[in-house]
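A single protein chain has been omitted; all remaining protein chains appear in their positions.
Note that the chains are named A, B and C in the order they appear, and that numbering of residues resets to 1 at the start of each chain.
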Amino acid sequence: MLGVMDLQALLDDLAAEAAPFAAHGKVADYIPALAAVDPAHFGIALATMDGQLYGSGDWQTPFSIQSVSKAFSLALVLARDGESLWRRVGREPSGSAFNSLVQLEYEKGIPRNPFINAGALILIDRLLSLSGDSLGTLRTFLRAESGNANVDVDPEVAASEASHGHRNAALAHFMASCGNLGNPVETVLDHYFRQCSLTLSCGDLAKAGLFLANHGLRADGSRLLTRSEAKRINSVMLTCGTYDAAGDFAYRVGLPGKSGVGGGILAVLPERGILCVWSPALDPKGNSVAGVEALDRFTTRTGWSIF
Amino acid sequence: MLGVMDLQALLDDLAAEAAPFAAHGKVADYIPALAAVDPAHFGIALATMDGQLYGSGDWQTPFSIQSVSKAFSLALVLARDGESLWRRVGREPSGSAFNSLVQLEYEKGIPRNPFINAGALILIDRLLSLSGDSLGTLRTFLRAESGNANVDVDPEVAASEASHGHRNAALAHFMASCGNLGNPVETVLDHYFRQCSLTLSCGDLAKAGLFLANHGLRADGSRLLTRSEAKRINSVMLTCGTYDAAGDFAYRVGLPGKSGVGGGILAVLPERGILCVWSPALDPKGNSVAGVEALDRFTTRTGWSIF
Amino acid sequence: MLGVMDLQALLDDLAAEAAPFAAHGKVADYIPALAAVDPAHFGIALATMDGQLYGSGDWQTPFSIQSVSKAFSLALVLARDGESLWRRVGREPSGSAFNSLVQLEYEKGIPRNPFINAGALILIDRLLSLSGDSLGTLRTFLRAESGNANVDVDPEVAASEASHGHRNAALAHFMASCGNLGNPVETVLDHYFRQCSLTLSCGDLAKAGLFLANHGLRADGSRLLTRSEAKRINSVMLTCGTYDAAGDFAYRVGLPGKSGVGGGILAVLPERGILCVWSPALDPKGNSVAGVEALDRFTTRTGWSIF
Partner (left out) sequence: MLGVMDLQALLDDLAAEAAPFAAHGKVADYIPALAAVDPAHFGIALATMDGQLYGSGDWQTPFSIQSVSKAFSLALVLARDGESLWRRVGREPSGSAFNSLVQLEYEKGIPRNPFINAGALILIDRLLSLSGDSLGTLRTFLRAESGNANVDVDPEVAASEASHGHRNAALAHFMASCGNLGNPVETVLDHYFRQCSLTLSCGDLAKAGLFLANHGLRADGSRLLTRSEAKRINSVMLTCGTYDAAGDFAYRVGLPGKSGVGGGILAVLPERGILCVWSPALDPKGNSVAGVEALDRFTTRTGWSIF
């Protein structure tokens, strides 16, 4: 593995090289709270298996993790439900926009995978049934893994999400009409909007995700997932983690990754660590332009692609 | 025109001949309140321009008019808005199931026509904005035209609709997400579910619809619609009034018609009158089997198709 | 009925009023032979049941009738096959573009109706099986009804169609893959391209279509279709005859009609006659802009809508 000094220098280089690519993207503007974020932010952090944490740029600045949270939801539900989860949600790439009602109708209320919005609603519905408090369970987990007890929801973003949430409400009601929702639509949506509004820094996120690189072991050494389950989450991230650009992301970056419209991306380096980038300007498919660029350069430079 | 005796005899014949076709259909079962209706009911009524009212079978028994109500909504909104209505809803046949989210997504929240569920929600939303009380305005109109002051909502059916209304909620939220809904989703849905639960008999409905055969003139001689507008509603009924079977209905019956999953169908005989049938058992596309059969035989026997 | 002088004056008025609307349209340009047509042409002709023929503008100039031919194909096949035809083609509005592969795939190779391209290919396939020569049978019929022995294919247009026919070839091969084509794909396409390239004037077309207004009786008094079959073709024209604008056409014009991308439209005035217009500039859905305008004004002026 590259040495400590090399990794820090590499992150610094990537920050310098990739950040300007934000000029080719556009900050998410579907809610005012996200539209107001400064597109000039760029952060990158790497948490390694040996306990090191490297960072460059705004890597300690909390941001709205949005759909990156879905990777953690999946882990928490899979840890409890195991394979029976897949009766309620598929694990195939969606091949269309991440919030498509069309596909949901063709599939009769079974979302294609857990990372499109409909699928994430299923995860929340299930975690609600299992734990009684989906958001609380997830927040507790993120605090424990990141070591940051201040991880929390940004109430302004959550309110903004809720007041612009008709499309997610449509998805939830449709699944309810198909019998694929166990809790009240309003409850599921409330937890969904708050979960998307969790704020963490690149550093926090990289640490929180380490179990995915570490065969399912948590920071305290306890087991969240079996070795096989951890691998399987990575495979779902690779094929479905970056909306309708999963093929392109796998092609360019070659790592399992989960992105969010806040501009964050969490990428898994199996048995090595977690790399997390943040740059708010997005490409037309909803992924951070400078973030993907940085990851692309990282795997090219290190050769740490999984392929 | 056929004489009084002939018409009464004709309706009696049709009742005898068509009613048995109900055996080929199935009562709507998506809500308990409709599933409980006896499929053996058959009613037929004809209101003519000269003020006569003929009926046979259960023509005086009130039933849940469901989507037949949409023809009246359209008239009430078109009377107020005129052509500007068509900026918010199309007037093309849908070519797919009546409650499809797929089409709505492709059309970016503009329903294909006012008779699919999404389009009817737009009518209600508009009538709410125009009158403050969509259901009340419609009920007042139906009472006046039918001469039956007891026309009202069946509260049991309305409650049943509301508790099984996730799919309509999905449609409404989706349109709201596209900016095509002016009132709160909950309000629009409440008026929608109650409107579908209005109960009228074949006789009431036939009288209430006479303005469509009478160039837009109401029972009291006042004008609801221009001559041209009345014709145009008939054209929308012909091309879009019977779900995804409009082509088949036009082919077999040859009259503008609007059907409902309660088993009612209202058909317009331009310049002659309104024919209304009711038989609860439906074909797979949602139209009354015995009802369509009776209408088919009626136009074959009288030659009063519009083609 | 309006008198002779009135009708001629009306057509002259309509020609003067409607022709300028061509400025809002665009001549079909998918093949060079059609793109070269002068958009300034405007013709209108009315053939009445009492044997009169009125015309104004370029009503005696032959033009490429394109999909207007499909109304005649349908009549010729229905006359031979009767209701069994509907096992191979539907009669519902398509609700999407006239040459859509999407719909054909969802419907497993059964075209939605006989007037979309896929449906017309089925008609030709069937007429080939029934008569051995689909194009020849149709041409003979058109010559006899129009009284114009020179009705024929424009070979330049036919060659142009064939050399740009990949999309129709895709439709035909797809239906063949579903087992819904009895003759070789190449043969069906050859007859299709030539059929679309038939040239007739408004006057010829109006006379040729009279059987549709005359309960199925041909010019020589012999019966092509039963009274019921003639009505039924009119109903299919109303619901499906003008591509994805059938609802709008019914709304504005209120007559059964069949249009073609050559700019012609044939409209049926049941028991009165056939009105035919031609103006090459099309709206985005493929119908003649000035043609629809003229028909709209005609029914408004005469009140001869079917509604």
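Simple rule for what comes next: a contact is a pair of C-beta atoms (placed from the backbone, for glycine too) under 8 Å apart; a residue touches a chain by one contact, two chains touch by 3 or more.
Only a predicted model underlies this, so the values are computations on that prediction, with no experimental measurement involved.
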{"item": "Touched by the hidden chain, restricted to displayed chains", "value": "A, C"}
{"item": "Touching residue (missing chain; options A:K70, A:R91 or A:R139)", "value": "A:R91"}
{"item": "Touch with the omitted chain, as defined above, among A:S64, A:N113, A:N180 or A:Q195", "value": "A:N113"}
{"item": "Contact residue for the chain not shown (choose from A:T61, A:N148 or A:S305)", "value": "A:S305"}
{"item": "Residue ranges of chain A at the interface with the undisplayed chain", "value": "90-96, 103, 112-113, 228, 231-232, 234-236, 238-240, 244-248, 250-251, 254, 256, 270, 300, 305-307"}
{"item": "Missing-chain contacts mapped onto chain C", "value": "100-102, 104-106, 166-167, 169-171, 173-174, 176-177, 185"}
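Just so we're on the same page, only the chains that are shown with their structure count from here on.
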{"item": "Mutual neighbours - chains that touch chain B and chain C alike", "value": "none"}
{"item": "Turning angle required so that chain A lies on chain C, C-alpha fit (0 to 180°, nearest 5)", "value": "180"}
{"item": "Chain copies touching (chain A, chain B) - same or different residues, decided at half shared", "value": "same"}
{"item": "Geometric centre distance via CA averages, chain C-chain A, whole Å", "value": "55"}
{"item": "Chain A-chain B separation of Cα centroids, rounded to whole Å", "value": "48"}
{"item": "Residues of chain B touching at least two other chains", "value": "none"}
